Every structure is written in C-alpha cells, then in structure tokens.
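For this view, one protein chain was removed and the others were kept in their places.
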Amino acid sequence: MIKVGVVGATGYAGEEILKILINHKAVKITELSAIIDKEEPISSLLPVFKGSLDVICRKPNAEMVKNVDLVFLGLPHKVSMDVAPAFLKAGKLVVDLSADYRLDPATYEKWYGIAHKDTANLPQAIYGLPELYYDQIKTAKLLANPGCYPTSVILGVAPMLSAKAVDPAGIIADSKSGATGAGKKADIGLIFCEVNENLKAYKVNEHQHKPEINRILSRVAGKDIDIVFTPHLVPMNRGILSTIYMKLTKPLDTKAAIELYKKFYDGKPFVRVADEGKLPQVRDVVGTNYCDIGIKATGSTLIVISCIDNLKKGAAGQAVQNMNIMCGFEETEALS
Amino acid sequence: MIKVGVVGATGYAGEEILKILINHKAVKITELSAIIDKEEPISSLLPVFKGSLDVICRKPNAEMVKNVDLVFLGLPHKVSMDVAPAFLKAGKLVVDLSADYRLDPATYEKWYGIAHKDTANLPQAIYGLPELYYDQIKTAKLLANPGCYPTSVILGVAPMLSAKAVDPAGIIADSKSGATGAGKKADIGLIFCEVNENLKAYKVNEHQHKPEINRILSRVAGKDIDIVFTPHLVPMNRGILSTIYMKLTKPLDTKAAIELYKKFYDGKPFVRVADEGKLPQVRDVVGTNYCDIGIKATGSTLIVISCIDNLKKGAAGQAVQNMNIMCGFEETEALS
Amino acid sequence: MIKVGVVGATGYAGEEILKILINHKAVKITELSAIIDKEEPISSLLPVFKGSLDVICRKPNAEMVKNVDLVFLGLPHKVSMDVAPAFLKAGKLVVDLSADYRLDPATYEKWYGIAHKDTANLPQAIYGLPELYYDQIKTAKLLANPGCYPTSVILGVAPMLSAKAVDPAGIIADSKSGATGAGKKADIGLIFCEVNENLKAYKVNEHQHKPEINRILSRVAGKDIDIVFTPHLVPMNRGILSTIYMKLTKPLDTKAAIELYKKFYDGKPFVRVADEGKLPQVRDVVGTNYCDIGIKATGSTLIVISCIDNLKKGAAGQAVQNMNIMCGFEETEALS
Partner (left out) sequence: MIKVGVVGATGYAGEEILKILINHKAVKITELSAIIDKEEPISSLLPVFKGSLDVICRKPNAEMVKNVDLVFLGLPHKVSMDVAPAFLKAGKLVVDLSADYRLDPATYEKWYGIAHKDTANLPQAIYGLPELYYDQIKTAKLLANPGCYPTSVILGVAPMLSAKAVDPAGIIADSKSGATGAGKKADIGLIFCEVNENLKAYKVNEHQHKPEINRILSRVAGKDIDIVFTPHLVPMNRGILSTIYMKLTKPLDTKAAIELYKKFYDGKPFVRVADEGKLPQVRDVVGTNYCDIGIKATGSTLIVISCIDNLKKGAAGQAVQNMNIMCGFEETEALS
C-alpha cells in the first residue's frame, strides 16, 4: 500500500485519476491539492465523489510532500516544473501529466516560450509510453506522462517506422479531439455554444504536441522525423481519433500490415489492433485505457486510424499504468 | 429607411439581430459597438458576416448616438441603464434587450442587487410583448424587450388567466433552456464539457426572470400572481421549452382549451397553437420567431407546453418585431 | 461464484450489465443471447469488450437455462413474459428489466395493450427498489426491476408520502431523460438529427411508466395516488432528472425537509441527499448507481430534484444491486 497525492485534483485529468485510484487495491489517496477558495473535502468540490472519497482538498502547499510516496501532477504546462523538484528532492516518485519533462530544454523553450526551470531533473525524466519504454519506466523516478495527441499518433506510427516500411518524410496525422483535451478553464472559445455544432482545425502544424511526437518518432526511426500534424476540436467530451497517412516504401497489403501491428503490440495489454475490415471508433474506447488501431492499405498509402480516450490512455489512465509499472503493481490494476 | 445601431453587437443576441437586419428592407445598419480590443469590420469579429456585412464595429462611444434613428442594446443587465439615457435624450428610439427597464425600481433593486440608475426614463418603458401590448408598443420610445423565459411562460399562461379559468395561486412553470440563454461569456460552468451530457436545474424559484413573469401575469390577472418557476440548463445551443402546470377552476377539456388559446392569439402572426394530439418541440421553432403552444387537459390540471427559439422570439426576433411595430413597418418584416 | 446469463445482451441495458459484471467478484458470465445474424463472441458484436469479455453471444435458445443460476432479461416489454417462465420452472433466479412483472394483470393490459401471458408467476414478482423493499428482495425468485422514470420519481416522493407531509392528490413529476432511455432501436424519431438540438415532451401524462409510479406510491401512501407525469427527451446519452412538485400539508422548511429525506435514506448506500443550497445534476451521477436528491421548500410547495443515470440506477446498476441482495453478496459489490 503506497500513499499517493494528486496536485491539481479538480481538473479533468485529476478527477479521472481519482476515479481510477478509488478502485486501486494498492493505493491510499492521502493528499489532494488544487487552486481553490476554501479547503474542503474533494466530494464537496466534485460531488460525484460523495460517498466514495472524502479526502480534504488543500490549497497548494509544501507539506504534502511528507505524506506521499508518489505524486501525480495534474498541472498546466510551465507549472509542473516549479512543483516537481521538491518531491524529487524528498525521494518521492513523480508522475507529471504536463509537457514540462517531455522535451529537451531548447525545444521546450521554442515551443512553450520560456526557458526550462528544472534542467537539473529533466535529464532523468522517462517518457511514459509503456508500449515503447516499459523497462525504463520500471525504474523511473520522474515520469513524463505523454500528451494525448502524441499517445494516439505515436502508437499509430511506431510499428511502421520500426519496420522501416514507410517513408519517414511523408507522415501526416490528422487528429480529432473531444473538448476535455483543452482542460477545464474559463475560455470564451471553449464555452458550449462555441464548440457545439461546430468543428474546426486549430494550430495547424503548429501545435505544441508536434515536437513531442517528432522527438519520439525520431528515436524509433533512428533519424529525424518531422510529421505534418493538424489537430481538430470536435463537439464531444472525450476521445481522440487520429487518421494517419503514410507512404509505403515496399508493397504491403492490409492483411500484412495488420499482422505487423499485432506482432509489434503482442503482449501489450492496452493496444487492440482491429481485424481486416473493422475500424475503431471513439465509442469503443471511451472509459477504457485502450488504444484501438485500424489499418487500411490502399495503393502506396497506408491509412492508420488510432483511437483513445484522451482522459484515460491519453492522460489519467496512462499515468496510473505508469505508476503500476514504477511500483511493481500489475500493469492493468484498476484499469480494466 | 431608418438608420439602426447595435450596442453589444458581438454577443449572441447582437449577432442574431444583425442576421435578421441584413434581410430587412427598411433598415440600414449604420453603427455597431462592442467591448473589443481593436475596431474592425464586424465580419472580422464574426466571420459568418464576411461578404454580407462589413460595417466597422467600434468600441463603446458617445458619437454613435448621432448616426442612428433607433438603437438595439444587447447589453448585460445593469449596463443598459447607463447607456440608454443618451439615446433617449437625443430623441432616438431604444430597444433594450436587458432586464433594466422591465421592473419597478424596488423590485429591480431586490433582484439585481443595485439601485436603478435611470428612474427618470423607467416609467415610460413599454414591455415589448406584442401579443399583449401591441398598441402601447406602436408609440413606445423606450422598449423593454422581454426576457426569454418570460416570453415563453407568459404566452403560455396569459390566455387562461385572462379567461379566469385557472387558479392564479397554483401556477408552476418548469422551463428548459439551451445554453445561448446564458450569454457569451467565459464562465467555467458554461464550458462545453460542463454543459454537454449534463442537465441541471438552477436558481430554483430564485431566477431573476421570476419577478418579470409575476409582474406581467399579475397585470393580466388583475391580481397578484406568484408562480413557482424552475429553470433548467439543457445541452443544446438554442431553444426554450416551458412545461406549465395550472389548476383549472372550471371543467375544460383539451379541445376547449385549445379553442380558447386559438381565439386569444387570433391574428397574432407569431403564435402557433397546436391541434389536439400534437405537441411543440424545439426543432420546429429554432431559427423562427414563432412561439409554439401545445395543450393537454388532464383532470383538474392543464398542461401547457410553450416553445420558442430563445434568440429569436426570446430576444433578437422579438426585438425586431418590436422595432417593426414602433416604426410602422410590417410586423413580420425580415422575420418569416 | 454463481453462473449468470444475460438475454438481450447487445441492448444498452445488456451492455451496461456486462460492463458491471466483468468487475464482479462472485459472478461468472456463462451465457449471452440476443437477436443477431451470426453467433460470435460478444466482443465482436460490441468491440468495447475486446480483451475483457469473449463469451459467445448466441441466438435466443432454450439450452441456456441449464447453464445459469441467475438470468438478467434485458428484453423489450411483452417479450420477457415469454422468456421468464422457463427459467423460473428450472428453479433459476430471474431479474427482469422489462415492465412485464411490474403491474397487476388488468393495469398491464390497459397500458401495454395485450393480456398478460404469465399470470402464474406474476404474483410472486418482487418490485426491485431496494430502498423500499430490501427484505422482500432478499428472498425474491422473480425480480421486477423498476423502470428508469419510476426509480427517479418514487425515490423523490416516497419520503414525503411516508411522512404524510404532502397532499397525495397534487404531485407533479416533470422528468427529463437522455436518449438511451428509448433503447437501441432503428426509429426515425431517435436518429441523431431528430434528437440533437431538440427538446420535446412526449406521451404527456400518458407514459406507460405512470401506472408503475402510481402503484408503488399508492402502497407507500396507503391510498390511491394519481400523479401528473410529463416525460421529456433531452439531447444527451444518459441521465434522468425529475423535477417534482408537491403541496405541503404542514409547514416545512428546506432544512427540515432535507433532514426528513436523510433520515428516510439513512443506511441506504445509493441515495445521496444534497445539503441545503446544493442541487444535483446529471453529470454527478452518470456512470454511478447513485440517486442524488436535492430539495427546496418554497411557500406551500416542495420542489424535489431527483437525478439518476438511467442505465445504472435506472436499469443495469439497480438490476445488479438487486442480484447482490438476492444472492447474499455485498449490496454495493461491483457498483462503486
């Protein structure tokens, strides 16, 4: 039984982490914090927890370090790197859901607009995509939990790059996300009537998740990758569906491509590769930690559709999956 | 051809007024203003107007008074009463969509929390529900455009009170509104993921539209009315459906009640009373200026369902209807 | 460990039962059936279950009786009474989610249009609302699982009737439901564009759940109750919110009413009564088996808001809660 804290407990990712952890056999939630007006039980702030979780949610505070073995940081980008060092110094495990520990300092500064403030700890951060980095995650102290778009895109592309079966120069990811991906913040562009009955592309090929995708895919390919990436905002709460287009460098039909993906993800509990003629959809992954992948080869183009719940495999679920691996628990504990 | 201005042109009601006015034969839009960072064509601020309306939207300014014959105030409550006096003083017609000119000073202060600032003009304000006050509207200088909930509830109740066929003490209005009713503002409770897949009652019997409903219904009944009023927020952009329960004081079947309503609204172009066995729904009024009314008598209870598009008959459409009457245009001009 | 079957496994309620049961410690899912073209693993029919449930879903068949200890019938009304007798004859427990065993034969025939076909077993059916009938449920062989609207309305009204604090003649239930309540069927009125951006009342005071509500409330009150009941269809997948209006027969303020409800539901794990000033909303119960109740007294009217997930407490969750009680399991097993 380990003691776990959540910083940023009232955000969408924080709430989802708590929903998972209350069913986790080996975890005791000991500390919660968030930017709030008044300290009260989390069940007063998020009534869904009434009757199931009554831990007090406190304002951001330094003392909670003492009362946790592992902390989840459900914080905005640029804030996590202020908070993580104290936990690390005290020898506590950190699972950070922000982007603060996912990039090298120069790339971070370019895309997030400020110099990185914790270059001391940054080098030891492990990128928490268990399907690629299981062994490193086992011994991680500081875990950089992947972004939601990167999770869906990388899992959709990695098998082909790894097999050197596609042109690394011609990868296009057209991603569509539900609105929880934008976080729980008062923004005029996020209010109901601006999102509902609407659909739009945004930050076309300029989204801050692009360098994260490029970095990991470059590692997989062994050479520099620069994808074309277009995110879209879809009027639904949860879910990401990425439609990925790749140029095949050798003939490969749909059946063979599916085999390749099934082999690549063999033994990975949270990737499901669809059989020929079947396609993933958001409805089948919402509420689960699965990444569903569907594949279709057509001429020299391979179309891969990769689908996740952005709050589960794209955030909180993957964070718990990483904790499970870091702490030696069953990888699927509380996630199935 | 009259010159018309809109103050608060970028809000939901303002946008809707413009959409109506660009098809109005007798109106030229000459002035627009809103709280904005930079003065630019309205089509830059609201791209839907690109190609159809290019008037510059200015910051709030005193000069626009000179360049309009009539102004629509699409402003928040408490702001209109600061703005209206200058237009009135200059002899311009004012159609105010806020609640500022709908109540007596004491009731206003009680429900809106501040003393009324324009008690000089308040007495001349005409309540702009054309189905009840057509003649007064014809000569109005200052028009208090009704609230969205009040429009749906008053039109649903007035015929019965007028006929003295229901107990004035036992009226319940259970109203459901789409999210544009809350306005275009950055509020955490209004963001997509808080409204979507959710449904809630709010301000139960404490909503600020209650005294407005009570005031008008009391006039109709010739005695003090105090309804029970529960508003709900529904995950859709537009539409209000009010389900109203009244106690019959004399036997009346559905057929007879429908006849009574049809007679009451005879000649009124924007009220449609459904035949027996038919019920209104939001889909049939969205985008129109109609109020659809369905009726069912059951024992001593009369159930009336009153349905409008909150941005049309509940705000902008009714405002233009009122302008049409005030200016001697066809009542339905640009509204059908 | 008991062997459990689900008839009608591919409907919304059937799918939800399976989602709950795969996390149930004392249950093994042994048999599934549905009207399908081809017998295949349930995970092929409902891909969400891929990796977590691979039981074959068979066409309706007589043999499954032999291989279950308890069966859930997720069938349409009028079909369950054809299917239940075989299970009962073989001594198996039956939890029926249809309306077939909720009414007396005469009322059933009046509202469902055909004579009841299983009057032999009907008398032993227990109405499965655990908050009222826990003891009878413990020994039930045939469990009539309550309807979704009745669950929300009865739990909202029972405490007041039981305390004889409201007029039994003046109860109004204005209920709003998400679209899963209508079931998974190809009906032009249920397609996306007819429900989305729409809101309507239907079967006003004529819905088939009305006699069910009346029957149970009459038992609670010890006299005949005939409520006014208006259901509405809301553009969301899940959730029912019932706004209930009752006439107080003795003075009672909000605080005292809340106390009364808290006392009535003391020890009931799935009813949460909100504190003064707080109101339930669909978002807080979706995905849970809770019924959230909020209360406001205003003059002689008591307004009660009762909120459930129609697929959980309103169907599958309550069905499993009933199974837990019938089988001597923890009442909350797999439900929290």
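Chains: A, B and C, in written order; residue numbering restarts at 1 for each.
FYI, contacts are C-beta pairs under 8 Å (C-beta built on N, C-alpha and C of every residue); 3 or more make two chains touch, one makes a residue touch a chain.
All values reported here derive from a predicted model rather than from experimental measurement.
Residue in contact with the omitted chain (choice from A:200, A:223 or A:263): A:200.
In the complete complex, the hidden chain is touched by one of C:3, C:117, C:184 or C:219, namely C:184.
Among A:41, A:183, A:235 or A:269, only A:235 touches the chain that is left out of the view. When the whole complex is considered, the residue among C:197, C:292 or C:309 that touches the unshown chain is C:197.
The chain not displayed touches chain B at residues 22, 47-48, 50-52, 197, 269, 272, 274, 278, 280-281, 283-285, 287-288, 290, 292, 336. Mapped onto chain C, the footprint of the missing chain covers residues 12, 178-180, 184-188, 190-197, 235-237.
By the touch criterion stated above, the residues of chain A touching the omitted chain are 172, 174, 176, 178, 194, 196-202, 204-205, 226, 228, 230, 232, 234-239, 241, 243, 245, 279-283, 286, 294, 296, 298-299, 301, 303, 305.
We take it that only the chains that are shown with their structure count from here on.
Ranking all chains by how far their C-alpha centres lie from the centre of chain B, first place goes to A. Relative to the whole-protein C-alpha centroid, the nearest chain centroid is that of C. In terms of their C-alpha centroids, the spacing between chain A and chain B amounts to 45 Å. Note on chain placement: the centre of chain A and the centre of chain C lie 36 Å apart, centres being C-alpha means.
Shown for chain C are the residues in touch with two or more other chains, namely 197, 280, 283.
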